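Beneath this line is the structure, given in C-alpha cells, with notes to follow.
The complex appears here without one of its protein chains, the remainder shown in place.
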Amino acid sequence: MTVFIQYLVNGLSMGSVYAIIALGYTMVYGIAKMLNFAHGDVIMVGAYVSFCATSYLGLPGWLSVVLSVVVCTVLGVLVEGLAYRPLRAAGPLAVLITAIGVSYFLQNAAQLLWGATPKNFTSLVRFPVPPFLAQFNVSAVSLVTILACILIMVVLMWFTSKSKMGKAMRACSEDKAAAQLMGINVNRTISMTFAIGSALAAIAGVLLCSYSPVLQPTTGAMPGIKAFTAAVFGGIGSIPGAFVGGVLLGIIEAMAQAYISTSLANSIVFAVLIVVLLVKPAGLLGKYVPEKV
Amino acid sequence: MSKFEFEKGKMVPYPSRAIVPDRDVNETPALECIHLGIEFGGLKAVDDFNLTIGKTEIAGLIGPNGAGKTTVFNLLTKVYQPTNGTILLNGQDTSGKTVSQVNRMGIARTFQNIRLFSSMTVEDNVKVGLHNQEKYTGLEGVLRLPSYWKHEKQAHERAMELLSIFDMEKHANDQAGSLPYGAQRRLEIVRALATNPSLLLLDEPAAGMNPSETAELMENIVKIRDTFGIAIMLIEHDMSLVMNICEGICVLSFGKVIAKGTAEEIQNNETVIEAYLGKKKEA
Partner (left out) sequence: MNFLKNKQTRSDFITYGLVIVAFLVVFFMQANHMIPRMFAGQLVPITAYIVMAISLNLVVGVAGDLSLGHAGFMSIGAYTGIVTAVSMQAAGAPQTLALVVSIVVGAVFAAIAGFIIGIPVLRLRGDYLAIVTLAFGEIIKEVVTCLIVGVDAHGLHVVFNLRGNATVNDLHLMDNGIAIIKGAQGASGVSTYSTFVAGFVLIMIALVVVLNLVRSRTGRAIEAVRDNRIAAESVGISVTKYRMIAFVVSAALAGAAGALFGGNFSQLSATKFDFNTSILILVFVVLGGLGNMRGSVIAAAVLTILPEALREFSDYRMLVYAIVLILVMICTNSPQIQGFIARFKPKKKGEAEANV
C-alpha cells in the first residue's frame, strides 16, 4: 500500500509538471491553432537559465526562477513575433514546420551555449517534508509541484473568465476577425498568450529538472510532446482539460512504469490517448463541433 | 421578366393520393418521403415531412430562412440520419445507408455553400463524379493496363459531353477554385449529374446569379430534366425561377410542411403568404 501511494504521488507530481506545460500548450493552441513543437524547448531554456543563475551566478533559488520566467516570457514573445506572426495567414503545415525550425534552433543554440553534456541540476526545493507524508517517500519537490499546478490552474481559470485580457483571448480563439471588429488588438492578445505559455514553461522547466535532475538540450522535447498529448487528452483549448489530462497522464505513466513495463510506459500512455480520442474525439473535456453542411 | 416559356405537366393524384405530373402517374416515383423527421436535442428541425416526386418531375422546396429546407436535403442524402420516417428512392428504402451509398442508389446534390474540389481541374471534378462508373481497380491504374486507358478515354469523353451542357468544355483544364462564382455553381451541377442520378437535388442553384444568368439556368434545368429523364428537386429563393419551372411546390416553415401544390395554388395560399410576410393585421 505504501508503495502504491508512493507511485501515485510520483505520478501526481510528474502529472502536475505535464499539466503546467499542457496549460501553456492549450492556451497557445486555443488562440493560434498551431502545434507549437517549440514549446518543449522553452522548458529546457527555462531550466538552463535557472541552472546558470544558481550554479554560476550564485543567485538564490527563488530569484533564479523569476529570472527564468522573465527570460522565457521574452523568448516566447520574440519567437511569436519573429517566426509565427508573419505566417498568421499561412496554412497549418507551414506554421508547424516553422515551429519545428524554432525547436531545432533552440536545441542547437542551447547546445552551443551550454554544451551537449548533461548538467546535473540541483533541486531548488529543499525543505523538510511533514512526517505523515515522509513515510510515503513524498519529496518536497512533489508537494511544491502539485500545489503550484493547482494554484496556476485556478489563477488561469480566473484570468480567462474574469479579466479583460482573458476575455479578449477567448474571443480571439473563437473568431479572430470578429474579435478585431470588436476593437480587440489580436496581435497583442496572441503575444500575451505566448508570454503566459512561456512563463508557465519556465516554471515547468525548473520543476521538471528539480524532479529529474538531468539537464541537456533535448530535455524539453519528450515532456513537451507528452504535455501536448495531455492537452489533447483532456480536450485541447480547455484549461481544466489540460489540468485533468496532465495529471491523469502522469498517473498512468507512473503506474505503467511500476506495474507493467518501464520500457513500454510511453507506449501505454500513448495507447490510452488513442483510445480516449476514439471514444471522445475532442478529448475528455473538449467540445466536439461537427462540420456544418 | 424572362421570355422563357415552359410546358408544365398537369398535376394528378398518384395512387397514394400524392400529386405528381400526369406523365409520371404510371411510374415509380423518384422519391417518396413518409413521416420524415429529425430532432436535434429535442428540437424538431423537420417534422412529419411527406412528399412524393414523380419520375420526371421538377419539384420546388421553398420557405423562409431557417425553415429546414437544407436539413431536408441533408436527410435525403443521409448527411443526417432521420430520427423518424422512411425515404424511398425509386421505391427502395434508404434507411441505414451512408451518404456515398445513397448517391450510388441514385441521388445527387449540390450545396448551398459551394463545395468543389477546388485544387483540382474542372475536368477532374467531373471525373470524380464519374468515379463509380469507371470500372478499373487501383492496381490496373498503377500498372496502366489497357483497361485503364480505355476507361480513362471514356471518362474524358463523357466529362466533356457533360461539361458541354453548360458550354464549359473550354474551361476543362482550369482549376475549379479559380472559376467565377456562377461557373462554380454550374460545375457543381455537372459533377452531380456525372454520378448518373435519378433524382438531382439543387440547393439554391440561382443564388448570386443575375436575372439573365438565372433565365439561362432555368432553361438548362429543364434541358437536363428532358435529356436525362430524371427528377429534380430544388431549393430556391428566386420565386420567378420556382414559379416558372416547378411543377409541384412544397412550402416549409419551422420544419413543417404548410402547403403543397402547383405554382398557382401556392401563390394564392393564405398560410404561405402569412409565413413569408407575417400575419395581416385585423382591421
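Each chain carries a letter (A and B) given by its place in the written order, and its residues are counted from 1.
Definition applied: a contact is a pair of C-beta atoms (placed from the backbone, for glycine too) under 8 Å apart; a residue touches a chain by one contact, two chains touch by 3 or more.
Not measured: the values here are computed from a predicted model.
Asks: Check each of A:44, A:124, A:172 or A:273 against the chain that is not shown and name the one that touches it.
Replies: The one listed residue touching the chain not shown is A:273.
Asks: Touching the left-out chain: which of A:125, A:225 or A:255?
Replies: The missing chain is touched by A:225.
Asks: Spell out, residue by residue, where the missing chain touches chain A.
Replies: Contact residues on chain A toward the absent chain are 29, 35, 37, 83, 86-87, 89-94, 96-98, 100-102, 104-105, 107-109, 111-112, 221, 225, 228-229, 232, 236, 260-264, 266-267, 270-271, 273-274, 277-278, 281, 291, 293.
Asks: For chain B, which positions touch the chain that isn't shown here?
Replies: The list for chain B reads 77, 79, 98-101, 103-104, 108-109, 111, 115-120, 124, 127-129, 131-132, 134, 136-138, 140-144, 148, 151-152, 155, 173, 191-192, 194-195.
Criterion: only the chains that are shown with their structure count from here on.
Asks: Within their complex, state which residues of chain B touch chain A.
Replies: 70, 74, 79, 111
Asks: Which residues, counting only chain A, touch chain B once they are in their complex?
Replies: Chain A reaches chain B through residues 293.
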